[in-house]
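Only one structure is covered here, and it is reproduced in the block below.
All protein chains but one are shown at their positions in the complex.
By letter and in written order, the chains are A and B; residue numbering begins at 1 in each of them.
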Amino acid sequence: MTGTQRNLLMFGAMAALIVLTGFTQSWNSALAIINMGLISAVMALGVNIQWGYAGLYNVGTMGFVALGSLAAVLVGLDPVPGAWEAGGLRIFGALAFGALVIALAALIYRRMDRGKTRALAVAALLAGGFILYRFLLDPAVDAVEAINPAVQGNLGGLGLPILLSWPVGALLAAGAGWLIGKTALGLRSDYLAIATLGIAEIVIAVLKNEDWLARGVKNVVDIPRPVPYEVDLRANPDFLSVVQWFGADPVSAAAVAVKLCYAGLFLAVLLLLIWLSEAALHSPWGRMMRAIRDNEVAASAMGKDVTRRHLQVFVLGCAVLGIAGAMLATMESQLTPGAFQPLRFTFLIWVMVVVGGSGNNWGAVLGGMLIWYLWVQVEPWGSSLMSLVTSGMADGSPLKQHLIDSAAHMRLLVMGVILIVVLRFRPAGLIPGK
Amino acid sequence: MSPDTTQAEPYLVGEAMTGGYGAADILKTCTITAAKGEIAVIVGPNGAGKSTAMKALFGMLPLRSGSVRLGGEDITALQPQQRVAKGMGFVPQTHNVFTSMTVEENLEMGAFLRRDDIRKTIEQVYDLFPILREKRRQPAGELSGGQRQQVAVGRALMTEPQVLMLDEPTAGVSPIVMDELFDRIIDVARIGITILMVEQNARQALEIADRGYVLVQGGNRFTGSGRELLDNPEVRRTFLGG
Partner (left out) sequence: MDAANALVAFTNYVLLPGATYGAQLALGALGATLIYGIMRFSNFAHGDTMAFGTMATILVTWLLQSIGISFGPLPTALIALPVGIIATATFVLATDRLVYRHYRRNKVPSIILVMVSLGVMFVMNGVVRMIIGVDDRQFADGARFVFTAAQFKTWTGLAEPIALRVSQVISLIAAVVVVAWLYWFLEKTRTGKSMRAFSDNENLALLSGINPERVVAITWILAAALATIAGVLYGLDKSFRPFTYFQLLLPIFAAAVVGGLGNPLGAIAGGFVVAFSEVAVTYSFRKVATYLLPDDWQPDGLLQLLTTDYKVAVSFSVLVLVLLFKPSGLFKGKAA
């Protein structure tokens, strides 16, 4: 059996698992798994670009995904009336001022000679700048957050088509990636890991607490959609006639139809990204990247600027993560910062990449689909297992209740075991990189 | 080529050693011996397999054929640590001291396998290298290159070895320090320890050597006493620069 055949077989098996879910559970859940699986595949692709192409270890996936989701709000939502006049401009003025202060401090640091004077000057500038920044920012934030706080209290977005937020999400995430890459690339790989872990937490902290930006933990729930709404479909006579022809139930048919639209969009993005990254990998740039990955020392001895190349790859990978985040928020029509958990949005993505096969785009896709499938399915499996185990126990016994409750956390354990077992016995993953 | 085959076997013998890290052999039927209390020196051009030969003797290179014997006992199958226990000491060329630990702690670590009182051995090392006594409380990383090499040799002496192997002990030290180091090595040999060393500075090393080996491409090219090799016109022309 050739490699291609084996890979096709594995994708076939994956498809069979999902079809099985369609028959045994519902087509709606099967499609839900496909859609989130596709988004997960895009995330895995982003991590794979960084890890598989360049060996960069990013454990801040969650942060870049969240920035992409933020883009969906900032692009897709209509502007909140009066918010810009009330304080929006001043907020951006304050942010620009803050950036200016930091730039000035950096300039002073570079221009002045080392010594007490420099340290004092930089400290004084930063302290003064910070006070002034807060003086500018705080009233504006209060003003914006005072506008109709029950449903708004934020600036809103630009009112542009939501699909535009996907590239914008890429840009936002890429920007953050550039900043962090500038700091931590070129140091030990562990340091990049710790730095990305931190930036992810900060992004989430900002999303949770800056209500003027995206309502914080009050969530944004009405991000416009690029596809029809179920209610509209159910009222559409053409749709109903088609549904009737299939002999299906209009409510579930509408849900399935909407999910199919999303699936089409996501699949298009995924294929485009794979095509782009395969093309990049086979270009002279990609060959150089692989040369650097295989032997960093030799590559830098040949005059390649390794850190610069790494920065490029890192930023590209972050951009892909940003797209995935925007896709996620678009599909869910909402931004819930509290839902961003590192286990789910960082470490699970890593399981996908490792299981799929680091360095291989198709591996990332397969890993994304498979691990997402397992993540969704292990919980009900665990519950059935626990009810089987506890079936002999008396109802209402605290141990029985505890065991049944604990099933919810079984998937963490399962994911850990999968990761460990794959790393140990098949370190190249299901579809090894070339 | 082997003038003393008729006599009793030398203390350390690596006989017809053949082997390498990958498919290609670096050593080709290379034979190195050193008798008790003797200074044996391996010299040769870059890439001749000098350090590899020493590693093979110490068990850090898998041998395809040939054997290593110590005091008549076949130790070919032993791990380096087991050879330390058998009385071999090894001083690597680089990274040969614990830089963050004091001189005295370095010596203590050298004696890690010993369970008896090591105070006496430490004193002997200090007698041999008086500068170390002075710097006993200082981290080894803060010492000069020559002093560090003394710490390295001292560490290896702590197991009270019968054979001390030194991989280019004078690499990177100044000529004056080099002379002093060689003097110290002669002192060590005088207390009855067999010395085997690999040296870049072939001429100076052969001058103190009882036995010299010139290796080329992993095999023995010339063998003889240090004096003989120094006097051999071909060795002089090819390896000692005239």
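The rule we apply is simple: a residue touches a chain if its C-beta (ideal position, glycine included) is under 8 Å from a C-beta of that chain, and two chains touch if they have at least 3 such contacts.
Everything numeric in this text was worked out from a predicted model, so none of it was measured.
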item: Full-complex contact with the absent chain, from B:Gly110, B:Gly154, B:Pro169 or B:Gly224; value: B:Gly110
item: Among A:Leu187, A:Val221 or A:Met302, residue touching the chain not depicted; value: A:Leu187
item: Subunit B residues touching the omitted chain (full complex); value: 80-81, 84-85, 90, 92, 95-101, 105, 108-110, 112-113, 155, 159
item: Residues in subunit A touching the chain absent from view; value: 55, 57, 59, 130, 134, 138, 183-184, 187-191, 193-195, 197-199, 201-202, 205, 208-209, 342-343, 347, 350-351, 354, 402, 405-406, 409-420, 423-424, 427
